[in-house]
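Apart from one protein chain that is not included, each protein chain of the complex appears where it belongs.
Labels A and B are assigned to the chains in the order they are written; within every chain, residues are numbered from 1.
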Amino acid sequence: MAPQVSPLVIFIASIFTNNMILANFLGMCSYLAISSEYKTATGLGKAVSLVLVITAMVNWLVYHYFIVPLGLEYLQFIVFILVIAALVQILELFMDRYLPDLHANLGVFLPLITVNCAILGATLFMVIRHYNFLQSLLFSLGSGIGWWMAICMLAAMREKMGKAKLPPGLAGPGIAFLITGIMALAFVGFSGIFAVQ
Amino acid sequence: MKRGYLYTVIFMAIVSIVLTAILAISNAAMLPTIKDNVWKAEQLALLDAFGVVSDDPEAYFDAHVKEKDFGTVKGYMLEDGDTKAYALPIEGPGLWGSISGYLALSEDLKTILGITFTDQNETPGLGGRIDEPQFRDQFRGLNFEPLRYSEELSAITGATQTSSSVLRMINQFYETILPTLEVN
Partner (left out) sequence: MVELKVIAKTNVTKENQILRQILGICSALAVTNLMTNSLVMGVGVTFVTALSSFTISLINQLIPQRIRMLIQTFVIAFYVILVHLFLQTFLPSISKQLGPYVGLIITNCIIMGRAEAFAAKNPPLPALVDGFFAGVGYLLVLLAISFVREILGFGTIFGFSLGLNFTPWTLMVMPPAAFFVISILIWITSAWAIKAEEKGRRA
């Protein structure tokens, strides 16, 4: 058996060098729509991270113990998206019942999350790259944290920018993309951080 | 119009059955071609590693290339007239996931004939460019010894990590697997 990519490297890479938003463009819709205020942005970031880890783990089990043994690989997209939709529902009910404080904070974001590309994206990447359980866990954790970090940074900058005078066509999504581009450029600078292997 | 619980369940069941049935039929119809595509791609990759250009790659492959057991690993052997060559599987971690492919060597195992990748998940347009001939052709005809990037052998710009993974795979193969190969 060939040596595997170390889970720790995957963890760091998925936060910095291959950030879900800045390098893989996943979860852009809610990233742009919910980033004008820092407080809501960080709430959404937390909710996405939580759901991302839970769904990736459940989908890993479903893929290896249900889809592969039954030879249903061609149905995997439907299965994954239904698992995600169901888990989000269950999570919402569970939080409403047992964690009302958390639900008050994150509850509003949960329905949005089902259609967040980052969630399904993490699952698909994990399957295509043949990650084992530990690799998948750290990959989804890193991806969630990376997504959270990116949306917080954008929101913080957009809050400040509310006071700036921009050319009329650039205000709104235009400038948000421009900032994201500059952030992505800065993150390219991280690509040398793991020489260890 | 308000509908009952039973209706919802029946509706869901019908939709699921119809859609899944259509998918199952399409999958059954296309699966042989998909599998064939994968095997054809593998054949082409192997011939490419050997440096063989042929008008009818499939017929050439059937006529001249055979599976071969090298003791520690299983690979392929090419026999065309007097020329003999071997293709051996190489594998190692890339930036994102495992990279695997074949390394084609001359009969005396001292010259690299070519390298090819059959499975890699590197960043498209960056690390993914290890698939391109410009990168892979650099390896053709090199003496098989521990390699490093230099004037003659250049890494891919912007994809340092993937480029060094490839060399690490080759060098590791040289150190650990090459001495164990049983050619005859």
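The rule is short, and it goes like this: contacts are C-beta pairs under 8 Å (C-beta built on N, C-alpha and C of every residue); 3 or more make two chains touch, one makes a residue touch a chain.
Everything numeric in this text was worked out from a predicted model, so none of it was measured.
Touch, as defined at the top, links the missing chain to these shown chains in the whole complex: A, B. Across the entire complex, the residue among B:N27, B:S54, B:Q138 or B:Q172 in touch with the chain not shown is B:N27. Within the complete assembly, residues 22-29, 32-33, 74-78, 80-82, 85, 114-121, 124-125, 127-128, 167-170, 172-175, 177-178, 180-182, 184-185, 188 of subunit A touch the chain that is not shown. Interface residues of subunit B with the unshown chain, by the touch rule above, are 3, 7-8, 11-12, 15-16, 19, 22-23, 26-27, 30, 33-34, 37-38, 41, 121, 124-126, 128, 157-158.
The rule we apply is simple: only the chains that are shown with their structure count from here on.
The centroid of the Cα atoms in subunit A and the matching centroid in subunit B are 30 Å apart. Residue ranges of subunit B in contact with subunit A, taken from their complex: 20, 23-24, 27, 91-98, 100, 121, 123, 160-161, 168. For subunit A in complex with subunit B, the residues that touch the partner chain are 2-6, 13, 18, 23, 74-75, 78, 128-131, 191-192, 194, 197.
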